[in-house]
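Report on the following structure.
Shown here: the complex without one of its protein chains, the others still in place.
Here is chain A:
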Amino acid sequence: MAMGRVSLEKKFHVLAIDDSTIDRKLIERLLKISSYQVTIMDSGVKALEFLGLLDDDNGSIESTFTSTTQNHQEKVDLIITDYSMPGITGFDLLKKIKESESLKNIPVVIMSSENVQSRINSCLESGAEEFLLKPVQQSDVNKLRPHLLRGMPESNSFGY
């Protein structure tokens, strides 16, 4: 009973990344309408920093600081990112997240204005939950919910 009440109060935290000002505004609004807590970044590098992945590729450093970075940063329940971005692309971001012990279970969704089948396939194969075509609409954002619900404590015996 108590656990049910806690999960109702808790808002899912979605991290959104897009280099386009317009698209950032749109996705932020769409996510907030769905009552998610939203953090917006304009680059993959800043997102990695936020997630605590910008340390060296040295895996041991990351795992040592995992608990501290998770406590220091808020827990993220879903990451939604644009595909084409300067610097680190959404695809690079996806792979880095899936390679990380602490973050690989976070669902990742890719957005793109280009409907390229090979691109869609490689994203899905690399672990993306969804590939959304821009402009993203409310119906697309509704597709995120099942992925978020799947990560909830009740359905996950030990959490992550």
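Criterion: a residue touches a chain if its C-beta (ideal position, glycine included) is under 8 Å from a C-beta of that chain, and two chains touch if they have at least 3 such contacts; residues count from 1.
By our rule, contacts and distances are computed from a predicted model.
With the options "Cell cycle control protein", "Proteasome subunit alpha type", "Histidine-containing phosphotransfer protein" or "Auxin-responsive protein" in hand, the undepicted chain maps to the protein name "Histidine-containing phosphotransfer protein" (source: UniProt). Here the missing chain is touched by one residue of A:D23, A:E49 or A:E99, and it is A:D23. Interface residues of chain A facing the missing partner chain: 20-23, 25-26, 29-30, 33, 84, 113, 134-135, 137-138.
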